[in-house]
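First, the structure itself, so that you have it in front of you.
Here the complex is missing one protein chain, while the rest keep their positions.
Read from first to last, the chains carry the letters A, B and C; within each, the first residue is number 1.
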Amino acid sequence: MAQTVVEISGHIIDSLILPKVLDMIVGLGAEFDILEIKIGHRRTDPSYARILIEAPTQELLELVLARIKEHGALALDEIEESVEFEPAPADGIFPDGFYSTTNLLTLVRFKDRWLEVEPPEMDCGIRLDGETMRAETIPIHKVKQGDLIVVGHRGIKIIPPERRVPRGAFEFMTSLVSTEQPKGLLIQEIAESMKSVRLQGGKILVVAGPGLVHTGASPFLVEMIEKDYVQILFAGNGLAVHDVEAALYGTSLGVYLDRKIRASEGHEHHLRAINQIRKAGGIRQAVELGWLTKGIFYSCVKKGVDFVLAGSIRDDGPLPDVITDTLKAQEIMREEVRGVGLALMIATTLHAIATGNLLPASVKTVCVDINPAVVTKLTDRGTFQALGLVTDVEPFLRELCQYL
Amino acid sequence: MAQTVVEISGHIIDSLILPKVLDMIVGLGAEFDILEIKIGHRRTDPSYARILIEAPTQELLELVLARIKEHGALALDEIEESVEFEPAPADGIFPDGFYSTTNLLTLVRFKDRWLEVEPPEMDCGIRLDGETMRAETIPIHKVKQGDLIVVGHRGIKIIPPERRVPRGAFEFMTSLVSTEQPKGLLIQEIAESMKSVRLQGGKILVVAGPGLVHTGASPFLVEMIEKDYVQILFAGNGLAVHDVEAALYGTSLGVYLDRKIRASEGHEHHLRAINQIRKAGGIRQAVELGWLTKGIFYSCVKKGVDFVLAGSIRDDGPLPDVITDTLKAQEIMREEVRGVGLALMIATTLHAIATGNLLPASVKTVCVDINPAVVTKLTDRGTFQALGLVTDVEPFLRELCQYL
Amino acid sequence: MAQTVVEISGHIIDSLILPKVLDMIVGLGAEFDILEIKIGHRRTDPSYARILIEAPTQELLELVLARIKEHGALALDEIEESVEFEPAPADGIFPDGFYSTTNLLTLVRFKDRWLEVEPPEMDCGIRLDGETMRAETIPIHKVKQGDLIVVGHRGIKIIPPERRVPRGAFEFMTSLVSTEQPKGLLIQEIAESMKSVRLQGGKILVVAGPGLVHTGASPFLVEMIEKDYVQILFAGNGLAVHDVEAALYGTSLGVYLDRKIRASEGHEHHLRAINQIRKAGGIRQAVELGWLTKGIFYSCVKKGVDFVLAGSIRDDGPLPDVITDTLKAQEIMREEVRGVGLALMIATTLHAIATGNLLPASVKTVCVDINPAVVTKLTDRGTFQALGLVTDVEPFLRELCQYL
Partner (left out) sequence: MAQTVVEISGHIIDSLILPKVLDMIVGLGAEFDILEIKIGHRRTDPSYARILIEAPTQELLELVLARIKEHGALALDEIEESVEFEPAPADGIFPDGFYSTTNLLTLVRFKDRWLEVEPPEMDCGIRLDGETMRAETIPIHKVKQGDLIVVGHRGIKIIPPERRVPRGAFEFMTSLVSTEQPKGLLIQEIAESMKSVRLQGGKILVVAGPGLVHTGASPFLVEMIEKDYVQILFAGNGLAVHDVEAALYGTSLGVYLDRKIRASEGHEHHLRAINQIRKAGGIRQAVELGWLTKGIFYSCVKKGVDFVLAGSIRDDGPLPDVITDTLKAQEIMREEVRGVGLALMIATTLHAIATGNLLPASVKTVCVDINPAVVTKLTDRGTFQALGLVTDVEPFLRELCQYL
């Protein structure tokens, strides 16, 4: 039998960390023996546990250690241990056995110091710089031959977020998707979170799909932009095209937004809108030329709100502002999410998942869609402060604006 | 080859009746030969067609005739023919070969007169009364031994509704279910239809499920009741229980409707609400006793709005007002739908389908639910003026009230 | 400050009971102080905690005690305390402050003995019989004036089920609803659970909706009935009608189950099927008369499998076998669920929810539907061994049969 002792501390009882760790140990086929446990008498007191783990093989023991590490459990003999690393064998390739990151706060022990890995992002590697003593997450395609990449699971410490008393929407609703609930109070909470993020100087990121325009919700996003509640906008060609179409022709996918009867004649409007913006050279230029005088992107340009339009294979056109290379788009999005305190994802799947992949677990995320499958998918990705609302986009934004 | 000649008239081109009839003939394995066709030059002119139908067997020909009859095509040799009938062999049993009704306007030829079958209801039989010269739809369980019941397909004429130029929501949206559309104008149309029904002295029927209370939408239904836009309310035990629960405890299924935090302590409130109303003897009595002072059912009692609470096997309690026998409940609902000009079905499947079964095709029906499967199921039942909206119930009612 | 000391024991760490209890205390606005904790070193060792609870008011303290009691936490001063009770003031009415049951194993302390409340059913009252020393759950409509009904929360002990190591489908999947997973192994697990229930002499209950017939899955349910894997069948008029329709006409809702082209002529078949069975006097009689020679209900009659057909307001007909009074149907279902070890709910919402209301938490429940909303609703009702599968009914049953 292979065995080792791990310790774990913090709010390990009420944040469910201890039960999860015990579950994992047994679930993977090992056994545990709780050697010592101290539980804080009150909420604010931290707890501590020392646990002996026994596994039939050293290999399984390593696996168990790797897994429970994600919940903050650290082997005692690892506490003083340094992280292991190897040079990348070639550009775009990690060394075998590379450590694959989570989106949680992570430390690596290097030259007797714990370095914080910056920024937290899931499914990356960790690159060490011995000179600057920095540890950073690096996506696989950006690694260069010779970069020092962390391998194995030793010398790595993860600080899991602590679940706190349900006091507000984010704590209460985590990962909950419900259609049969009063939503007014939740929307109020979201508004309050947005205000608080702005007060603390954080950025608010909006990720939106074209359904936002089709349902007639654009004016509310415009209002949010003008009230300074949007610092960055991530979207695809579709949102921008239909926003421009609405500005130029009053339609969205050929449907007049302000008339009672379907404008069946308008299905080509979106292509004309694309042509017009291509002629101007881009959205910003169309605003400057006075061709584009209203809408979401007009407001972004006027208010100086950054937008990133990432291309996809279903795009018509696309608009000149669209970044057609997906890796390049990802890189720009990666840069832009720095400093984001709250992300609001509305009526989009592709862009929301892509954004979710880039965000640290600590960023508050609100996902709104009328399709529960989309909301489930997005709130189910290991984000710790995700709030999913299955509701109609237009009334959601309308009500949100009232509270802002 | 068996053959016969049918004729068909009205707006048979633009109402798609002619193509459908031709489709059916060929689809069932027969052939057609258009002997004569006159098409109205303009929208308002009626058209006319005479069609020879040939089928390999007399049996198939009869089947074809039975089917195309539902679209108004009548065999020439049938025009002067009387309806056939037989006495019911026993209580609750139709004679073999009974004619099964649609929800369309139907006439039967009896003693050289065309009698209108009253009221149109699908999946019933037709009972003839030779003395009063009346023809009425009769559900199978209500037939009495000896009742004269129509059999076969002869001597029956169906007047299909004509599809008209899309001028408003009901014509435009028929059976359409869409989440990505601006809904404001549709909701405005619904409000206008409701006003117009009331102006013409028609009744508005609301069929609602408990989700209406859970989402905090009750105040809007109360407003509609008070503004005289609800003449009848169909629901189950659930809506009434949670409405009473909200009135007595401020919760719905234990969730406080006006607080930020879940009232986890409240899951038994609904049973206490039931007990309280049982103690009073019923909802009406609870209002009279001053125990129930607000909410949907309080307003119904105060405004004299009829409500029918139909029981189901999932009911807790139930409230004394619930009709636990489903046949009896159906009968009462059948009586109450007379004179209904518009039915608004909100957040309910069981009660909405049951109501849809009872309504003539001519009644405007609006079905609102956040689950597209429910909306599809309800608008897909042969109703000719059904409008389905996939949206959130609370903002829908909030906006509807603004237009009323 | 009001305060008291509670104790809690069992697998309180790995079954998440302790964290939940601490959560509740703080969530409701009280404070805790862990006076003593002993944690089992190994999985099999029980743990124990003694916790001081302080609340600002006695009322809140009572509320906290009532809530955490559902997780097995018992106040020390309550351990020797007797349950309180009052006579029902009238038929069908509980005394004020009645105790509302959960579906968990519950004991009440009466005359210095702990009596097990039989059977566990949620949303009922508890009736005491001092002579026979029995405590039984009683639905509100069955209570008689003078019955002794438990009130308050004292002298009641709940034994929460312990979550165990994920070893099989039921432990692993609890409440999980996923479409993107290999389902073969889960279906195998379900088959094994069914075999094991039968080996132990338990009954298997199938609750099914008409979609089972429409999708052509009937032959598999027939196979299960014949292989003795169905002891009771709960359904509505719809399943039986379409099963009979398929037997008599080869169609289901007018769609031929074995031909390539839609039988558009068949929409009245279901009403003819109803008439035929009414003529026979019932399903059993139709089998005896030789009119019904195949299908699900034919097999039930032949194999002596009980079926309960509960009426609903959307029923056509109905068949003579349908119990149209919902309270009566509920009572019969309540009797029939005794001894059920596993419930398989397929393509049904109404009947599945009604059944779920009646089952103790200890019964394994499998819910299969292609609509995730239905599965979520059913697995989300406090059942502790519920397995939800979002999949197509026909291939599910086909594969299940292969493993049986």
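Note that in this section contacts are C-beta pairs under 8 Å (C-beta built on N, C-alpha and C of every residue); 3 or more make two chains touch, one makes a residue touch a chain.
Model, not experiment: these values are computed from the prediction.
Asks: Check the options A:Gly216, A:Pro318 or A:Pro360 and report the residue that touches the missing chain.
Replies: Checking the options A:Gly216, A:Pro318 or A:Pro360, the one contacting the hidden chain is A:Pro318.
Asks: Would you indicate which residue among C:Glu245, C:Asp325 or C:Glu399 is in contact with the undisplayed chain?
Replies: That would be C:Glu399, which touches the missing chain.
Asks: Going by the contact rule already stated, which one of C:Lys38, C:Arg134 or C:Lys183 would touch the omitted chain in the full complex?
Replies: C:Lys183
Asks: Touch as defined at the start, partner being the missing chain; which of A:Ala2, A:Leu63 or A:Leu404 qualifies?
Replies: A:Leu63
Asks: In the whole complex, what residues of subunit B lie against the chain that is missing from view?
Replies: On the subunit B side, contact with the omitted chain comes from 13-16, 18-19, 22-23, 26-27, 31-35, 37, 39-43, 165-166, 179, 372-373.
Asks: Which subunit C residues touch the hidden chain?
Replies: 166-169, 172, 179-185, 188-189, 210-211, 214-216, 252-253, 255, 257-262, 370-371, 390-392, 394-396, 398-399
Asks: Identify the residues of subunit A touching the omitted chain, counting contacts across the whole complex.
Replies: 24, 27-28, 63, 66-67, 89-90, 92-94, 96, 98, 100, 123, 139-141, 261, 264-265, 268, 270-272, 274-275, 278-279, 310-318, 324-330, 333, 349-351, 353-354, 357, 371, 373
By definition in this document, only the chains that are shown with their structure count from here on.
Asks: Quick check for you: compute each chain's CA centroid and the global CA centroid, then name the chain with the smallest gap between them.
Replies: C
Asks: Report the inter-centroid distance (CA atoms only) between subunit B and subunit C in whole Å.
Replies: So the centroids are 33 Å from each other.
Asks: For subunit A versus subunit C, what separation do you get between their C-alpha means, in angstrom?
Replies: 38
Asks: Taking the mean of the C-alpha atoms as each chain's centre, how many Å separate subunit A from subunit B?
Replies: Centres of subunit A and subunit B (C-alpha means) sit 46 Å apart.
Asks: Which positions in subunit A touch two or more other chains at once?
Replies: 166, 179
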